[in-house]
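Structure, as structure tokens:
One chain of protein is taken out of this complex; the other chains stay put.
Now for chain A:
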Amino acid sequence: MAPVLPLVLPLQPRIRLAQGLWLLSWLLVLAGGLILLCSGHLLVQLRHLGTFLAPSCQFPALPQAALVAGAVALGTGLVGVGASRASLNAALYPPWRGVLGPMLVAGTAGGGGLLVIALGLALALPGSLDEALEEGLGTALAHYKDTEVPGHCQAKRLVDELQLRYQCCGRHGYKDWFGVQWVSSRYLDPSDQDVVDRIQSNVEGLYLTDGVPFSCCNPHSPRPCLQNRLSDSYAHPLFDPRQPNQNLWAQGCHEVLLEHLQDLAGTLGSMLAVTFLLQALVLLGLRYLQTALEGLGGVIDGEGETQGYLFPGGLKDMLKTAWLQGGVACRPAPEEAPPGEAPPKEDLSEA
């Protein structure tokens, strides 16, 4: 059985490998910590913006997966630090011998799998944000007036605070407010002829105006904010309704929020990619170090050359060995044992 990707490792290259691995492991710890911070930040943002995303949106799964993947990467990094440190010190290495094998398997399967899942989510989920925001913002704007309806009474405050903080107005522009009744019927005077006319002229009986809430106002405008009668060019002197750019916020909240969340997801995705690379390198290095030291029988300072490898044999040989060993466990037969012992002897004779 030929080992897969063997690498001859005398003492000096082994020490170099251990030192380089130590450095890479600390970098992995840093990367894992950064992912934890970034996904925590994204989760907090999503908590605040939760009302503006449709309930069926899957986007929150991304920071949750990234959080777990980051924690596992952090753990892998710490294991790498400990193992590479121990491999340079003969007294510290023995306790690591037994633990390193299972840890490598767990790191590859668990950590690698989680990172791949999180990366996949980072690539796929931001696409669904568009529809979710469309639906969520539409509902929020429609419920702006329902300040006394249980379950929607916070909508006005949240929409106002959103428009003030993110400096946007409406969904795609300020004209969205013209199509929504944002003044609660409770504050409409039923004896006012103008109110009655407006309600009657509307098919659904809504009170629509060409005005916007105060939170759309832009403080950079040189004149006090004009909120009402925005389509009437004679209502305000010296005001050109075709160019209300400075008076109100020009951007729609949909675009602003989409860009904001996609930027965060993009940053998280690139950090996940870097961590994936680092983790692969650390696991590879650890595997080579482990097999090289196993070849020496666990004696660190041995001057002899050993071979480090990824797998003791090809995939078919490994499956056969595993099958035979499984057979040994079920039906103990003495003639089955030697084939299990022969392959390692072959490796030593080759080295």
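By definition in this document, a residue touches a chain if its C-beta (ideal position, glycine included) is under 8 Å from a C-beta of that chain, and two chains touch if they have at least 3 such contacts; residues count from 1.
One rule holds in what follows: contacts and distances are computed from a predicted model.
Per its UniProt record, the hidden chain corresponds to "Peripherin-2" from the list "Aldehyde dehydrogenase", "Ubiquitin-like-conjugating enzyme ATG10", "Peripherin-2" or "ATP synthase subunit a". Of the options A:Pro150, A:Pro219 or A:Gly297, the residue whose C-beta touches the omitted chain is A:Pro219. Only one residue in the set A:Trp22, A:Phe52, A:Trp182 or A:Trp249 touches the chain that does not appear here, and it is A:Trp182. Touching the missing chain, out of A:Ser39, A:Ser84, A:Gln227 or A:Thr275, is residue A:Gln227.
Counting over the whole complex, chain A has residues 147-148, 153, 156-157, 160-161, 164, 182-184, 186-189, 192, 213-215, 217, 219-220, 222-225, 227, 237-238 touching the chain that is not drawn.
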